Structure formats: structure tokens, C-alpha cells
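Before we start, here is the structure in question, set down as C-alpha cells.
With one protein chain withheld, the remaining protein chains of the complex are depicted in position.
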Amino acid sequence: MTTATPNPTAVASTVILNHVSKFFGRFPALLGISSTFAQGEVCALLGGNGSGKSTLLRIIAGLARPSDGSVQVAGRIGYMAHSSMLYDEMSGIENLEYTAALYGIAAREHCVKAMQDVGLDPELPRLARDYSQGMRQRLSLARAILHDPELLLLDEPFSNVDTASAAQMLTLVEQLKARGKTIVVVTHQPELVRTLADHSIVLANGRIVEEKRGRA
Amino acid sequence: MSILTLALVNLRKDLRLEWRSRDTLNALGFFALLVVVIFSFSFDPNAEESRRIAGGIFWVSFVFAALVALNQAWARELRNQVLDAYRVSGASPAALFIGKAVGNFLFVAIIEALVSPLFVIFYNLRALGSSWLLATVFLLGTWALVINGTFFAALCARTRSREMMLPLLLLPISLPAVLAMVEATTALLTGEADPGMWIKLLAGYDIVFTTASLMLFETVLHSE
Partner (left out) sequence: MKLALVLFIAVTVALLGYGYYQGMHAAPTEQTMGHIQRIFYYHVPSAWTSFIFFFINFIASIWYLAKRNLKADALALASAEMGVVFCTIVLVTGPLWAKPVWGIWWTWDARLTTTLVLWLIYVSYLILRRFSDSQQTPTLAAALAIFGFLDVPIVYMSIRWWRTQHPQPVIAGGQGSGIDPEMRFALFANWAAFLAMAALITWFRYRLAIGEQQVEEEHRARALRSQLQEVR
């Protein structure tokens, strides 16, 4: 089945990290991170609290600038984090329509489809603040993929979420991978992405302590 | 999507959100009312005097009321990190700013329109000068407060003591505009002076700071 995508010029997506360091004052959040993510690859970013995973994801997303080194990203970016990045007093579909406007997407059908893809009812008039945690995460994911990005950055998408929602999101991520998206997932739960990840990086104290390519 | 169209989208979004919660309008309205009443107790003027001081009292009340509204200007965007999503999308920062500023302007203007009759009643006012000019002063003055207030609210969004920082930054820079608003309003209420120079000053102030805000907002948005 082919559908007209809102992103007609698909670009080969790669991420190149070249000795990326990030300091907050004197505190080294990241030190000398170098790696690449090829198109279509799923990479798991693992590590304990404060290891720098979220900071690295933010730098790749363009939300923070590296103190040293460089980042190169090709392709459009979808970003999902612990905060929902949604307006509490708008319904699911209203939130997605707003996001669509930011990307210049006019067709309402994309928003409807995105909600269906994550297993939510587009007609639901309930406001986002009344969604359960699982529903909110799924809506946030729908928001992140709405504009059909080549690169998806997910920061702990499955944490604090009921198993049904987590399974739903995982299925969607598998589908996205099958469509050739590059996906970087920060997670505490390596088992969840073990089947998906082609590449894994373990961070500790801002450094890469382990990097593996190929399925576990 | 052009900047203006996206600005309209942002404006409609803010109006819709405000309508559903009415946080800002309620706080603003009630605060403005309180200030009017407190001033009425503090200054008990006769008709002649009241015309002379009403302008000052009105604008002082509204500067403080506007601060209450402006402190919340970006609250919804900050609450769930919506600003991050906006930044990642690459959508025009100017459109975000214009939408937000116009929204705030409408909220403050609505409350001004609702509270002004109270002033007329409490102070037995009747404008001796032109009402159209008075309306112009209100519009230009409100814009002066809101445009800088929206910008500085974004500036302080991630500083310590955010609620305290906003008035600290906004009030000194707004002083010439407040002076102009008060002088022009007083001139129009008493009919004793020509408000022309003050209105021109306000217009100039509005142009300068609207331009500066539009030019620098993107820098502030991405300042992390």
C-alpha cells in the first residue's frame, strides 16, 4: 500500500558524532563521544542515571550545542522525551493538528492516521491532561512521527507505561524500522530493544564504555 | 506556511487554550479590580484632582496586572517542554512570538476594557479631550507593555526566581513608555495639555521594541 507521504524528498539519514563533549559549567556531561548511525539502523543508547544519554540525544536533536566537537545530522528529526511536549488543554487530534501546522502539513488525514497508528481514537474529545500515562506517551510518539522524519530520537519511550501501550509502541517502532527509518532509543530496559537494535552504545560518566554492532 | 499564517495558528491555539482554562483572564481581571479598589481607598480625590491622577493610577494598576498575565505567558509551553518540540520542528520563531504577543495583547486589552468603566465610576471621570485619542493611547500603551513583557518573559523563562525577574527587567525599560502613557492619558482627561508628543513617543517606542523583539527572539529561543 502506498500513501502520499508528507515528506517527498527522503534523504539518506546518518548521524555523525565527532568527539562531542558537553560541559555544564565544569561538570562534564559528555566527553569525546564519537560514533555514527547509518541509515535504517536502530541504535540503543544504554547507561545508568546521569551517564549522559539524554544530553546526547538532545544534542543530536539540535536542542543543545556541544561544547566541543561536532554533530552532523541528515534528514528530518522526530524527537520524543520524558515530557509529552503536548498541550494539556487540547485533545489528541487538536495537538496533532497543531504539530502538523508547524510542519506545514495541511491534510487532517495524516493526524487521524498517526493517532490510529499508535492505537488511539482520533475522535476522542478527551483533553491530553486526562489521558493515562500510556496514552500520553503514545500520543507523544504520534506527534514525533507525524511529519514522517528519517531520524527518530526516542528518550525512554517505554518507561512508566503499561505493557499494552509499550507493546503498541514497540510494534510501531518495528514498522518504522522496516520502512528504513534510523532510530536511536535511550532506554533503561535493554531487553525491550534487544530484538530490534543493530547497534548499541553503553555510556557511563559521559563516555562510551561499550559499543556493539550486530544483533545480540 | 507563511510566518503570518503560522502566527495566526499560534494565536488561535493560545486563545483556545485560554478559553478552556481562563487562568490568565481570571487572574488578570481579579487583580486589576483589586488594585483599582485599593487605590480608591488610598486616594480619595475630589472631581478636579481625580482627573489629574486617574491616568497615573490606571496605568500603574495595569502595569502590575499585566505583569501577572505576562508571568504566565509561556507557562503552557514550558510545562510539558512544548518549546522543545517547536524548536525541533524548525518552525518560524517569529511566528511563535507574534502569536504569543498578540494573544497577550488581547487578554490585557479585554481586561482594560472591562475595568475602565469602573474607573469612570469610581473617579467620576469624563474625558475632556478626544476619546479616539484616548483609545489610541490605550492601544499603543498596552502594546508597549505586552511586546517587551512577552520578550522578557521568554528571556527569564529559565532563570532562577523567574516571577521576580520579569518585573525587575521589564519595569526599568518600560519607564519612558509608562511616563508617556500616563502623561498622554492625563492630558486627555484634563484637556490641559497636548498629548501629541507623548503619543508619538509611544508609537516610536512600540516600533523600536517590536523590531528588536522580533529580531532577537530566535536567539533567545535557542539560547540553551
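In order of appearance the chains are A and B, and numbering begins at 1 in each one.
Following the convention adopted for this analysis, contacts are C-beta pairs under 8 Å (C-beta built on N, C-alpha and C of every residue); 3 or more make two chains touch, one makes a residue touch a chain.
Quick caveat, the model's predicted, so the values are computed rather than measured.
Q: Where does the absent chain touch, in terms of which shown chains it meets?
A: A, B
Q: Out of A:Leu31, A:Met169 or A:Val202, which residue would touch the omitted chain in the full complex?
A: Once the missing chain is taken into account, the touching residue is A:Leu31.
Q: Out of A:Asp68, A:Glu109 or A:Asp162, point to the residue that touches the absent chain in the complete complex.
A: Final answer for the missing-chain contact: A:Asp68.
Q: Spell out the interface residues on subunit A facing the chain that's missing from view.
A: These residues of subunit A touch the chain that is not shown: 21, 23-26, 28, 31-32, 67-68, 206-207.
Q: Over the whole complex, note the residues of subunit B touching the chain we left out.
A: With respect to the unshown chain, the touching residues of subunit B are 148, 151-152, 155-156, 158-161, 165, 168-169, 171-173, 175-177, 179-180, 183, 193, 197-198, 201, 204-205, 208-209, 212, 216, 219-220, 223-224.
We adopt the following convention: only the chains that are shown with their structure count from here on.
Q: How many angstrom between the C-alpha centroids of subunit B and subunit A?
A: 38
Q: Considering the complex alone, what residue numbers of subunit A touch subunit B?
A: Touching subunit B from subunit A are residues 61-65, 77-79, 81, 83-90, 94, 98-99, 101-104, 127, 143, 147.
Q: Per the contact definition, I'd like the list of subunit B residues that touch subunit A in the complex.
A: Result: residues 1, 6, 9, 13, 16-17, 20-21, 76, 79-82, 84-89, 91, 224 of subunit B touch subunit A.
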